[in-house]
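Note that one protein chain of the assembly has been removed; the remaining protein chains are unaltered in position.
Note that the chains are named A and B in the order they appear, and that numbering of residues resets to 1 at the start of each chain.
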Amino acid sequence: MLRIGKLPITFFALFIIVFPWIARVIPGIGHYPDLLIFAGIYCLMTMGLSLLLGYTGQISLGQAAFYGIGAYVSAILTTTYGLNPWLCMIIGMIVAAIVAIMVGVPALKLRGHYLAMATLAFGIIVFIIFNEEVEWTGGPDGMSGIPGLSVFGFNFDTTEKYYYLVWFFVYAAFIFTINVIQSRSGRALRAIHASEAASNAMGIDVSRFKIMVFVYSAILASLAGSLYAHRLNFINPTTFDLFFSIKLLIMIALGGMHDIWGAIIGAFLITFLSFEWLHFFGEFEVIVYGVILLLIIIFLPHGLAGIPHIVKGWLRR
Amino acid sequence: MNEKRTENILEVEEVIMAFGGLVALINLDFQVQHHTIKAIIGPNGAGKTTLFNVITGSFSPTEGTVRFNGKSIENLKAHEIAKLGISRTFQTIELFTNMTVLENVMVGCHTRIKSSFIASGLRLPQVKRKEEQMRSKAMDILEFVGIADKYNESADSLPLGERKILEIGRALATEPELVCLDEPASGLNETETQAAADLIRRIKDKGVTVWLVEHDMKVVMDIADDIMVLNYGEKSAEGPPLEIQNNPKVSEAYLGGGEENNA
Partner (left out) sequence: MEKITFASQLMQYLITGLTVGSIYAMVAIGFNIIYNVTEIINFAQGEFVMLGGLIMVFLHVAAGLPLLAAFPLTIILVTLAGMLLDRLAISPIRQPSVLTLIIATIGASIIIKGIAMFIWGKDPFDLPAFSGRNPIHLMGAVIQPQYLWVGGFLIIIVILLTFFFEKTIIGKAMSACAENPDAASLVGINVKHMILLSFSLSAAIGAVAGITITPISLMEYDRGAMLAIKGFGAVVLGGLGSFPGAILGGLILGTIESFGAGLIHSGYKDAFALIVLLAVLFIRPSGLLGSVEVSKFKRF
């Protein structure tokens, strides 16, 4: 029976809550809360992708597009039109959901390679639009002056405040996702992964469920994009390129795509690899990512989250 | 609802199924009566699986109608047909191998006990209640089919006989009025076959109509109320088991030359 233990979730929540204090005390990790803001933003996306790819078996190589849609909707509506950032965030999610439906309805009829290529092409097209619609997006130079976030006069203007804001969203999304996985809908998604024919025979509307998950992952990615834009106050298209979609794939492959914890683990590890541990490699970090991806696929197909199962298997033998 | 309540649960009328130039079913006509077990037999390539797929919605017939309780279903999708009350098993067992035995049956409850994606995500109080409801219903079904003790095992780990039983249980979880079984006894040993036949009879006793395709003539003669013989996409005989057994056309088409069928 698929049960996601409550204890680890509670411990994780406690860890996130107390971490900024720990970071203040231990020398050398003072900037870690800043990194965890990014880890949190990535978690939002990897959770959606994990549900889509790991649980439902549908690949998407275009998630960066939804990330970008969230960021650009927030950026354009706040700077050019002066709308309330929270409203923009919601509009961003709605736009991402509509785009996901428009792309998902035809694309999710495709399987395997075709779906991968279709989502890849979609991602690149959106990336080209970000670059070319200079009037709206500022083109390759990007957009600056995106305001920070505040609520009733309370500004999320420090790293710690923003940290708690982001992790509030991540935690809410995490619980929501876990609840979905352990419910009728979650079983339907896993059923689709195992056998579409049998899912149909059980009365599961397969295409509807696929689209629903795709939309959910798009909404989470859009939220992540808005949070990113309001944190950095500046965006440009390169953040949302093809490589970022692949990086998300690396995150869930590394963490383990058949386990929602894999999404969290992968997002954390890749955040620390990119911002902290791979500085030495500079731009050649892509080689390291490629090697990680290959090693995981060859030696640990269930990712790091699959290790406990392997250990259990050994112990039983 | 003013659907005509006929004595037939399923009516197939002049169904033609063609794939390109290949005609798999030719002007097929037959009925299935409520609360009976109807078996379809015939040599390999007779069109049994095609017929199965037409009725359960994997294919739409090229021509003709399929009526379930008086309602045309030939253009409905497989999941819509399942919702109406026709459930099925697969010849090449299609269990959800990534789930436990119990979860497989719980997926079967999908259409009858509903909670939306968003309600599930928010874990609204009714979701928890429904989840319990599904669980106990699934357990009941596992008791009924006789594999309740294995509820927490991976569906993948069961032996073939129990996997077939589980598939039947999963099909029953959709609360069908008509359950279609695709070769429920193929690949089973003597005892397992006996258990399957016994289960099929008990399903009928519950008031569920059974329609099955089967190679094992002993099982068919034993449990079926009515048999249809299919040959080259056409009906070559139809009637109760004794009549079919004594029909010379049947032994010629199937019983005589059909011993090599165990693909």
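As a convention for this text, contacts are C-beta pairs under 8 Å (C-beta built on N, C-alpha and C of every residue); 3 or more make two chains touch, one makes a residue touch a chain.
The shown structure was predicted, so the numbers you read here are calculated from the model rather than taken from an experiment.
Considering the entire complex, the omitted chain makes contact with A.
Note that of A:90, A:121 or A:175, the residue touching the chain absent from this view is A:121. Across A:178, A:253, A:270 or A:305, the single residue that touches the chain missing here is A:253.
Contact residues of subunit A toward the unshown chain are 53, 57, 59, 106-107, 110-114, 116-118, 120-122, 124-125, 128-129, 131-132, 242-243, 246, 249, 253, 283-284, 286-287, 289-294, 297-298, 301.
Everything below uses one rule, namely that only the chains that are shown with their structure count from here on.
Chain contact summary for the complex, subunit B toward subunit A: residues 56-58, 77-79, 82-83, 87-88, 90, 94-100, 102-103, 106-111, 113-117, 120-123, 127, 130-131, 134, 152, 170-171, 173-174. Looking at the complex, you find that subunit A touches subunit B at residues 1-2, 175-177, 179-180, 183-188, 190-191, 193-195, 197-206, 212, 216, 258.
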